[in-house]
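Removed: one protein chain of the complex. Kept in place: all other protein chains.
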Amino acid sequence: MNGDPAFLADAAVATQEKVHRRRRQILIVLFSSLLVVFAGSLFLGRFPAYRFLAGSHSDADALAQRLVWNLRLPRCIVAVAAGMALASAGMIFQTIFANPLVEPGLLSVSQGAAFGAAFSIVAISSSAWIVQSCAALCAFAGLGASYLLARSIRYGGWVLRLILAGIAVSAMFSAGLGILKYMADPLKELPEITFWLLGSLAGMSWTETLSILPAVALGMAYMLAMRWRINVLSLSDEAAHSLGVSVQRERMLLLVAAVVPTAAVISAAGMIGWVGLMVPHIGRRMFGADTRFALPATILLGGMFTLLCDDLARMLLPGEIPLGILTSFAGALVFLILISSKGVRWQR
Amino acid sequence: MNTRLPVSFLMIACGISFLACSRGVHKSQLGSDASGYTVTDALGRKVHFQQPPRRIVIAGRALFMIADALYMFPGVSERIVGMGKTDQGAREFIGRIDPGFRNKVLLLEGAGPEQIASLRPDAAILRSDLSRTTGSSLESLSIPVVYVDLETPAQYSRDLRTLGELLRQSSRAAELVQYYQAGVQRVRDAVAGLPDQRKQRVLLLYYSQSQSAGIFNIPPDSWMQTTMVEMAGGIPIWKSANPGKGWSQVSLEQIFAWDPDVIFMVSYNAKSADVVSRLNTDRDWQAVRALKTGRFYAFAGDFHSWDQPDSRWILGLTWMAQRLYPESFKKLDMIEIVRDFYRTAYGLDDAFFENAVKPILRGEAP
Partner (left out) sequence: MTGAILRLEELSFSYARDAALVLEDLSLDLPRGGITALLGANGAGKSTLLFLCLGWLRPRAGLVLLHDRPLAQYSRSETGRQMALVPQREHITFDYSVLEYVLLGRVPYLAPLSQPGSADYTIAYSSLERVGLAALARRPVQTLSGGERQLALIARALAQQPRLLLLDEPTSHLDLHNKANLVALVRALHRDGVSIVLTTHEPELAAALATHVVLLDQGRVLCSGPASETLTSEHLGQLYRIPIEVVEFAGRRVVLWS
């Protein structure tokens, strides 16, 4: 290629790079916003009587210091980590299954994790590691069962089959969960299970933070490293294969990278819904379908969203509102706005 | 932006993990001084205090059970600064014996650790099932937490001693434990030597109005209710029928199948006497043998029903035993027992009993 066509190509590439630069700038803005929200969350709360804990206050007061360091800081970190894990898992699921209505819950990853954690609480032990491992195991079992069941369904496109299978397996896990709740000690175990089914970050300490951080960090590092390649996996099997991708293996690896953090988060914080469904939509709206930018955006947005919801959860009322209720409410609200608005185009 | 992004991400995660580890270490190093004393609580933890706490917070579900136990120690009302929301009966009782009650309750209503902390307590007393949530949060704020169970007679004695240790009133605790043990012994002696054939087959039901018709529940084996029936010399016929660890629903059919000698009806919201009188006229229930023989009793109570692991469980036990074997308890005057209870446990005089307690006594009285 020489002469005019090359010039045109360079011009097109230059435009593309400008677009990318703009996107990166917005990502940096998002990141800074996350930091600001994080810092704000550390100083806002129901202690003392007034909502805001002034800087001077925290220096002089040992209790206030301990509050920020031992209670609020780990909790905020877990909130951000949970939001990031769930949002990115949602994006991975939606891309791989080429369906914007999929979230880990639909394929019974959430229900499986919920069942696993409840089972562990009732029958095995309440120690964090065991609960998490149980949850992860059952999360994968749920995913695997959905997948295998989908293969044996006769009719419909493969996405429909997968969703049907996911609903069936979720229902099984729900039933199992119901039995566990019935058998649980209503004073000791049941409140834990119930509150946890609605999702809550109350009682998050450094121990829990430490227990979910490896899973979340590793899973998300992998997803971030593959952030462009994920696009390919949204194509049909043959097309992806012809592009030189080991379709099954790469999809499987990505799913593992998405499910492990999800299971870890669910086992620690319970079922926090809607983040995995709705935040990827916002990410795509703002940055386009290319997961190279949409994924980091979704991760940042997920962290911010969950952190803000958790702030409300602990500040709105004297008691704790289960986080899952707030994320569902806010998530549904945002979703409604998204659907009904005429497609606000951001940076493209 | 190739691998920079995931790598920097991992590094941030590592940094946070390091921070988490160091904070964890720091927490466990909160050492104890040489002076002061140690309290061993229901979870076997050793909690250190320099002096008896002056700002105690009680939180959690059904905390009136903890409160009723705590108020048996003199001078405790000035030391309590906050209590979670309590039900009507508790308000009636504790409200009467503690003039400052209103201020304490208004502060917290299903509070989280932050709001509890804003009271700056120097001790928190919680049921042990809160250890993983509210308890651990308070502990990470270096607020000493003492856990109690108060669910079985053995635990009750143990936890009374724990509270005594906490308040440096061990002699008072010993007194109370002695009172409870004497009460238990009195019942035991009266029903000792009862051959199995003469033992009454007892059914204890909890009536709850959750749907349009009420439902009847049986307690699990581990609860106070089951233990009390056994201590009173009865046979709890529902034992092993409850698969769960909470109230479990039973049908009228099952009740017929069991064919108990005696039925006790407990109700926390509706008046148990009303429930009993209603069922006595119910055609289906009239066929139950225990109703026909007139051995269908509304469980007694005053501020609270006496079947729960509240301080009044000793009253429930005594009353139940008298219902089951009236011949063995001919000389027992229940009214006197109740009067004595309030005098011994709470230091309340006869005037209090006549004005506050007697009018609200419910259940079958002799």
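Going in written order, the chains are labelled A and B, and every chain counts its residues from 1.
The rule is simple: contacts are C-beta pairs under 8 Å (C-beta built on N, C-alpha and C of every residue); 3 or more make two chains touch, one makes a residue touch a chain.
In this text the structure is predicted, and so the values were computed from the model without any measurement.
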item: Identified contact with the non-displayed chain, of A:A168, A:L198, A:A225 or A:M315; value: A:A225
item: Given A:A98, A:L160 or A:A175, the one touching the chain that is not displayed; value: A:A98
item: In chain A, positions touching the absent partner; value: 1, 5, 8-10, 12-13, 15-17, 95, 98-100, 225-229, 231-232, 234-239, 241-246, 250, 284, 288-290, 292, 348
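To be clear about the criterion, only the chains that are shown with their structure count from here on.
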item: Complex contacts: residues of chain A adjacent to chain B; value: 24, 45-49, 62-63, 66-67, 69-71, 74, 77, 126, 182-192, 195, 202-203, 205-207, 209-210, 213-214, 216-218, 220-222, 224-225, 227, 296, 314, 318-320
item: Chain A-touching residues of chain B, taken from the complex the two chains share; value: 1, 3, 5-7, 9-10, 13-14, 16-17, 20-21, 23-24, 27, 61-62, 108-115, 117-118, 120, 127-129, 132-134, 136-137, 140-142, 243-247
